[in-house]
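The block underneath contains the structure these notes are about, expressed in structure tokens.
Removed: one protein chain of the complex. Kept in place: all other protein chains.
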Amino acid sequence: MKRTVPTRSCAAIAAALLACVAPAFGAQSVPRNFTDEVGRAITVPAKVNRIVSLAPNLTETVYALGLGDRVVGDTNWCDTPEAAKSKPHVGDPQNPSIEAIVALHPDLVLATTSINAVDTADSLQRLGIAVYTSDPHTVRGMLESTGHIADVIGVPQQGADLVGKLQQRLDALHARLSDRPMAHVLFVVWLDPLQSIGPSTFIADALRWASAESVVTTSQPWPRLSIEEVVRVQPDYIVFADDHEGQATKLADLRARAVWRDLDAVVRGHVVDVSQEIIRPSPGLIDVIEQLARDVHPEAFASARENSAAQANCAEGTAPCVR
Amino acid sequence: MSSAAGSASPMVTSERTPGVRLKVEQASYAYAATDRSAPKFALGPTSFEAQQKELVAILGPNASGKSTLLKLLAGIERPLSGRIEVDNTEVSSLDLRTRAQRIALVQQESELLFPLRVWEYVLQGRYPYGKRLRFESEEDCLLAANALAQVGADALRDRWMDQLSGGEKQRVILARALAQQPSLLLLDEPTQHLDIGGKVELLRRLRRLADESRYTVLVVTHELNLAAEFSDRIVLLHKGKCLRVGTPAEVYDRALLEEVFEAPLDVEMRAGGRPRVILGANFGT
Partner (left out) sequence: MRPLTPKRVALICAGLGALLFVAAVVSLRIGAYPISVVDIVKTLGSGILGRWESIPSEHRSIIFDVRLPRILLGILVGASLSTAGTGFQALLRNPLADPYVLGVSSGAALGAIIALIAAPHAAGAVQIAAFVGAAATTAAVYFLGRRGGQVDSATLLLAGIVAVSFLSAIIMFLMTTMSGRDMRGMAFWLMGDLASTLPTNPLPWFEALFFVFIVAGGAIYATSSDLNLILTGEQEARHLGVNVNRVRLVVYVAASFLTGLAVSVSGTIGYVGILVPHVMRMLFGTDYRLLIPTSAIGGAILVVVADTLARSVLSPTELPVGALTALAGAPVFIYLMRRRVR
């Protein structure tokens, strides 16, 4: 007999081996299809290495996923984290330079409805560039968005981890505050003239997670409020999101203004200045929510404060260090 | 038109000394030359006088210097040389309001921006008297009414200015000038837009104003026959020069007129010593 049987079995084994290995190869080169949050169908390569972000919150999100090195371009306004400032800039979010974006050869461009123009995404799509537009209206929505973006980039596990951690923190906060009444706050967007937020805005939702309810009842998103209304409802806390000047300056400013200085909140010094991140649907928002919760519900965090006060005293040497 | 309306009120004719009202002595004027050469004289040295109750015609063809002389008389421009005096005061030394009390200028009126009633318009002639921000007194109203009566425009009192005919409007403008109670009444080509009936009526009125109300009236015109018929004196201008001053009979010399008006003319002397000018026999050739 000649050696035909061994040849055939070799071929079969080779084919079987190839069949095992093939999917791995195929997976790496097959592009993936998604639908973004505004209903646009996009196609991204298997591995997304070059990302251009068109909004500060999206830049922050990508960095939070640990993929900062994949960001090849962002906007002039992207300032968190620090490293984002030194990335190549494509302009400002409302009016980025399409040419600059194209020149960076991105695999994926991230945009959001809250700040980017629809035209930008349309133009990029026409040029064959994949644009994922997120559309978060609530904090939960932001978390879901983060997960989706992680999927699109191709790191679903990291996404799930990040979202899981953030959700944990929110749940812990909720638990701590669940037996307390909500604080009534006036969120000041602008003082002259007085402008606040409506109940369906993103900020209002973020406030609710800190167990704070905006005193504004009208349905407009950015209502210009009468100061009389503020006097009528007498909010517990007045919240600014300026972080240029600090709480002390803001309080002093309000104390110097007629009508404001007679408000309960101002008299008691219940004026809070939180980071501007509160308007940003990004992972950093959770930090701000926690900070705000501490500011407007100090009693719920008393033990924590005592601890940190004790630690501070220990560091300064004004009290014996315990444990 | 009864003379009672004009001379009944003692204030229409003020207590000014009779005699020479207007004295023009060697007055001349030139516009600034553009090429720094000798200034082009719009009006060479001119002299004449006018008295109370006189109607003087400033006569000449177009571009003879009539408007320039009028501007000097009204005080709009200062004479380059010589003097112009009204009631023994030099015109250019008067302040605006005093000047408006002595001299009234009647011109073709410009478009009114807002509607105005005739009596309101005439009352404005009282502006030079009293304070700057003023409310009209009873005396003002009386004088304005008088002025309207003097021009025969009583009936127009409550009409709107923009609804008047050309002749009516001119009478009202004249009334406003009279309300100023001037010594000197200046009219700039007042017969321009009037038909022959209107022209005669106007000149008759001016004649009456001079005779009965003792105004000194100066009319700038190029109407030869009207000037001859109604004026006491004529100042004949030609190309910026004052050629002759005198009565119509003295001034209307055929050769002179033909040269000035550059047309074939004949001068007839009528009964009463007033000349009449007609087109010459060789017109048409």
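First chain written, first letter: the chains are A and B, and each begins at residue 1.
Everything that follows uses one rule, which is that a residue touches a chain if its C-beta (ideal position, glycine included) is under 8 Å from a C-beta of that chain, and two chains touch if they have at least 3 such contacts.
All values derive from a computational prediction rather than experimental measurement.
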If the hidden chain were put back, which of B:107, B:225 or B:247 would touch it? B:107
So which of B:121, B:215 or B:252 would be touching the chain we can't see? B:121
Residue in contact with the excluded chain [from A:123, A:158 or A:220]: A:220
Against the chain that's been left off, what residues of subunit B make contact? List them. 74, 76, 96-101, 103-105, 107, 109-116, 119-121, 123-125, 127-128, 132-136, 140-141, 144-145, 157, 180
Going by the touch rule given at the top, which residues of subunit A touch the chain that is not shown? 189-195, 216-218, 220, 223-229, 231-232, 245, 253, 256-259, 262
